[in-house]
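Note that one protein chain is taken out, while the other chains of the complex remain in position.
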Amino acid sequence: MEIIRAEKLSYDYVSVDDDGKEQGRYRAVDGVDLDIEKGDFIAILGHNGSGKSTLAKHINALLLPTEGSLFVDGMDTRSEDEVWKIRQSAGMVFQNPDNQIIGTIVDEDVAFGPENLGVEKEEIWRRVEKSLKSVNMWEYRSHSPNKLSGGQKQRVAIAGVVAMQPKCIVLDEPTAMLDPVGRREVIDTVLELNRTQKVTIILITHYMEEVIRADHVIVMDQGKVVMQGTPREIFSQVDMLRHYRLDVPQVTLLAEELRKAGLDLPKGILTEEELVMELRRIRKGNPGTQSREPRLKKR
Amino acid sequence: MLRDITLGQYYPADSVIHKLDPRVKLLGTVLYIVSLFVFGKPVNYLLAAVFLIILIRLSKVPVSFMVRGLRAIFILMLITAVFNLFLTPGTVVWQLWKLKITKEGIRVAILMVIRLILLVMGSSLMTLTTTPNDLTDGMEKGLGFLKKIHVPVHEIAMMMSIALRFIPILMEETDKIMKAQSARGADFDTGNLIQKAKSLVPVLVPLFISAFRRANDLAMAMEARGYHGGEGRTKMRPLEYHRNDHIAYLVLAGYLAIMIAAKMLT
Partner (left out) sequence: MAIRIEHLEYVYSAGTAFERKALKDINLTIGDGEFVALIGHTGSGKSTLIQHLNGLLRGTSGRIFYKDEDIYAEGYSMKALRTHVGLVFQYPEHQLFETDVLTDVCFGPKNQGLSPQEAQREALWALEQVKLEKSFYNQAPFDLSGGQKRRAAIAGILAMHPDVLILDEPTAGLDPQGRDEILGLVKSLHEEQGITVILVSHSMEDVANYASRIVVMDHGSILLDGTPKEVFAHRSELEAAGLAVPQVTRVMDDLAQEGWIVDRNVTTCQEAAAQILNALHKEKHVQA
């Protein structure tokens, strides 16, 4: 059962002059078809300006398609009656941690969403506790957000979305302004939510290390979906990724380098452990049993 | 200096005062300030001071925090004192050319300074023991009756609470921008008033642009989390009066009664 479906979705940014006359048009998203299954962890990759953030804002009905349509849990984002239901089903976490925390105390910020939904007081408290615990921020519940680190702030923002009990969470470059420690905190939190609470995750990023653990990766360029597949399938196409102005994890590059030099390595190695394991096998001299052939799953 | 103002700085502690309903604290503060102006006798100031000291003790806020708030208004206190000292007519005790210090002047100056101190400490006590959110909640609910005459109480309260959240962020940002421009040789300290004002342009432009950007981001984040005005909103901490709040109202009434009695009797 899919939670998000986009059909030929296009979006134009229109610039207008002072009289409201159209000055120029820029197609940010261009005919995107998308099916996202419930419970999946999807990563959308693309360089700045590739249209990935514009696409993300459609899922929360913050933007409406110029052409085509987008459905969240079967609801058309264009239908005005369902916009609040859509926003409750698909939560959104943004890039700048400071600009999305509304409350002056951590728990009050987490309560903001449920309060807007008109949830009963006792239930709000239950949800606040549960969501803060799920992002490991419960002990900071009575702190001021200003005193937290970037990673902690983002986890509070995630808790704020979790408290609305969405089926799907869209994270729009949540780690772009964080240091490596904060980045790891956020990604671990998101993975945990996906694994234990089966929340569908759509992670938008340009950090390759973060997409390795995704179920499915979508690469965007110039508003179009240009690559789709498992992380392994995507990262085995080093030259293509480079063409789309993206990075490849260093181990993948190293493996690729070694493969080109004639070593019998599988394509799309993603982690250090994997590479070390494969090299161990080669060193022992049994080239026949490649431990993991990239599985080419058709979707 | 901006950092020294305790107004709007919550001091977390577990005290009776902290737990009071913000409406009680708001009304209490207003009445306390009014009492300082209405009852002008020394005995009233003494009573008001004693009352405040008891409240500060109850609030568990360190006195040093209270005093820090006073530092920011030191100049104001000085000016008030000097004006009253020299400009109050009465029995002259000391004179130099046209400057006269009168007996009454000394009296008024001392009382004015005491009044200012009590006023600032009294309102600091409220802001130190009430989170900004509670404060705005208190105002929203306490002034809820104004909605009937189409005053957007909820919107004003939301605006205030967001402003409170962003003040420290924007202050930090101002500091960063000033440093970035100083690194390009900008000079904020020398020159006359006009030059100084002009030198702030490179700070204000990035600051405003950033503030607009933040406002835009925040609006989007609020919308994404289902915010659509005060209609149909519930509260995590709805304001409800408890036993202590009723007691506090009684204490407040008692304080006012004593003040009135003291003024009449002396």
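Note that the chains take the letters A and B in the order they are written out, and that residue 1 is the start of every chain.
Following the convention adopted for this analysis, a contact is a pair of C-beta atoms (placed from the backbone, for glycine too) under 8 Å apart; a residue touches a chain by one contact, two chains touch by 3 or more.
Computed from a prediction, not measured in an experiment: that's the story for all the values here.
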- Message: From the list B:30, B:46, B:159 or B:205, pick the residue that touches the absent chain.
- Response: B:205
- Residue in contact with the excluded chain [from A:75, A:176 or A:191]: A:176
- Out of B:15, B:182 or B:234, point to the residue that touches the absent chain in the complete complex. B:182
- Note on the structure: On chain A, the omitted chain is touched by residues 47-49, 149-150, 176-177, 179-182, 206, 245-247, 249-251, 253-254, 257-258, 261, 263, 272, 275-276, 279-280, 282-283
- Item | chain B, residues in touch with the chain not shown (by the definition above) | 173, 176-177, 179-187, 201-202, 205-206, 209-210
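Keep in mind that, in the parts below, only the chains that are shown with their structure count from here on.
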- Item | Where chain A and chain B are represented by their mean Cα positions, the distance between them in whole Å | 44
- Query: Which residues of chain A touch chain B in their complex?
  - Reply: 57, 60, 62, 84, 87-88, 91-92, 94, 96, 98-105, 107-108, 111-121, 124-125, 128, 142, 144-146, 160-161, 164
- Item | Complex contact set, residues of chain B against chain A | 10, 12, 131-133, 161-162, 164-165, 168-169, 213-214, 217-218, 220-228, 232-238
